[in-house]
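With one protein chain withheld, the remaining protein chains of the complex are depicted in position.
Entry: subunit A
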Amino acid sequence: MHSIFARINNTSALLSSCMMALLAAIALSSLVFTAKPQGNVSIASVQVYSGNTRRYATKRQDLAFVDFNITADFTPLFNWNTKQIFIYLQAEYNSTLGVKNEAVIWDRIVRRKEEAHVNVVGKNKYNFRDLSASFKTAPPASYSLQYNIMPYVGALTWGEAARTSEPVAFPPRKARV
């Protein structure tokens, strides 16, 4: 009854249940924080060139190059249970065939409150291409700034911070840079 094993067992059981309760409380507490950051996305220019991706050196396809400006303040999202915020800019358009496309063209990981004022003039980090290998018939695309809050413990949440006011059309393909 009072053997050393029983004592160790009881102590560790108590400790682990306390730990579980504390973690659950922290995870639940992040439901209280419901900040909605607001930002602004504007597309400076979109250009389409013919190029190839690294997989097929000989297969040519259209690649879109997007220059954009982002201003957004993600500081309200940082609370005691925020480990990092993953911000990403995505393009969305429905092709004429009815295919719904979403492609992330830029992202950033924000780990500290001090870096959460995002003010970026940039261009796409990832290849932006269409399934049909051409943007010729693609309708204008909207661009939106999304975020994913990743906690120290608990549920991951997603949200949208900004969106272009109106869709931006793809220009005709240019032959040379």
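Criterion: a contact is a pair of C-beta atoms (placed from the backbone, for glycine too) under 8 Å apart; a residue touches a chain by one contact, two chains touch by 3 or more; residues count from 1.
Quick note on the criterion: contacts and distances are computed from a predicted model.
Peer 1: Leaving aside the chains on screen, match the unshown one to its UniProt name from "Transcription initiation factor TFIID subunit 5", "Exosome complex component RRP41", "Signal peptidase complex catalytic subunit SEC11" or "V-type proton ATPase subunit".
Peer 2: In UniProt, the chain excluded from the picture bears the name "Signal peptidase complex catalytic subunit SEC11".
Peer 1: Touch as defined at the start, partner being the missing chain; which of A:S29, A:Q61 or A:N101 qualifies?
Peer 2: Candidates A:S29, A:Q61 or A:N101; residue touching the omitted chain: A:N101.
Peer 1: Of the residues in subunit A, which ones touch the absent chain?
Peer 2: Within subunit A, the residues touching the omitted chain are 23, 27, 54-55, 83-84, 86, 88, 90, 97-104, 109, 111, 126, 131, 146, 148, 150-156, 158.
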